[in-house]
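The block underneath contains the structure these notes are about, expressed in structure tokens.
Entry: chain A
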Amino acid sequence: MLDALQFSSFSEFIDMGGYAFNVWSVYGLFALFVAVNLIMPVRKRKQILREQKRRLSFSESENNDEINSNNNEEGLD
Partner candidate 1 sequence: MAAEQTSTLTAFYATLKRDLLIAFKRKNDVVNPFMFFVIVVSLFPIGISPESDRLSEIAAGVIWISVLLASMLSMDNLYRADYEDGSLEQLLLSPHPLFFMVLAKNLSHWLVSGLPVVLVSPLLAYMLNLPEEAYTTLFCSLLIGTPIMSLVGSIAVALTVGLGSRGLILAVITLPMSVPVLIFGTLSVQATLNAASPIGLLAIMLAMLAVAVSLAPLASAAALRISVN
Partner candidate 2 sequence: MWLWFSKLGSPKWFYDLSGKWLPWLIGAMVIFLTVGIVWALLFLPPDYQQGHTSRILIIHVAVAGTSLVFFPLMAVAGVITMVWRMKLADMVAKNAAPIGAWFSFLTLATGSIWGSVSWGTWWEWTDARLVTMLFQFFLLLGVISLRSALEDPDKAAKACALLSIVGLINVIAIKYSVEFWNTLHQVSSSVSFSSDSPNGPEFLIAIIIMLIAVYLFLSVCLIMATRNEILQRERRSQWVQNLVRLS
Partner candidate 3 sequence: MPPVTPESPVDKVADKPMLRASNLFCERDERVLFSGLDLELSEGQILQLQGSNGSGKTTLMRILCGLNDSYEGQISWYGEAIEEQTASFFSSLLYIGHRVGVSKALTPLENLRWSCSLRQQTSEEEILKALAEVGLRGFEESPCYTLSAGQQQRVSLARLLINPARLWILDEPFTTLDKKGVDLLETLLQAHVKAGGAVMVTTHHKLDIPELSILSLG
């Protein structure tokens, strides 16, 4: 397995035959691209769920208020 390694030392691996900047910037960009595109939808999902939870609980409490106020009116009658 290790025989198949194309680099004999770590510094050689980093150097990439003199093209370190080109090779590593491509892999860096790719990693960034993958990470961003995976993290964004996850964060968005959380945000959506949070927002909708708030809206739901808000509308539910409003409904309860309405029922209460209706009851009150009936009570007054």
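Going forward, a residue touches a chain if its C-beta (ideal position, glycine included) is under 8 Å from a C-beta of that chain, and two chains touch if they have at least 3 such contacts; residues count from 1.
The candidate set was assembled so that all candidates are chains of the complex that A comes from, given by their letters.
Owing to the predicted nature of the structure, the values given are computational and were not obtained by experimental measurement.
Novice: Thinking of the complex as a whole, which of 1, 2 or 3 is in touch with chain A?
Specialist: Of the listed options 1, 2 or 3, chain A touches just 2.
Novice: For chain A, which residues count as touching candidate 2 in their complex?
Specialist: 4-7, 13, 16-19, 22-23, 25-27, 29-30, 33-34, 37-38, 41-42, 44-45, 48-49, 52-53, 55-56
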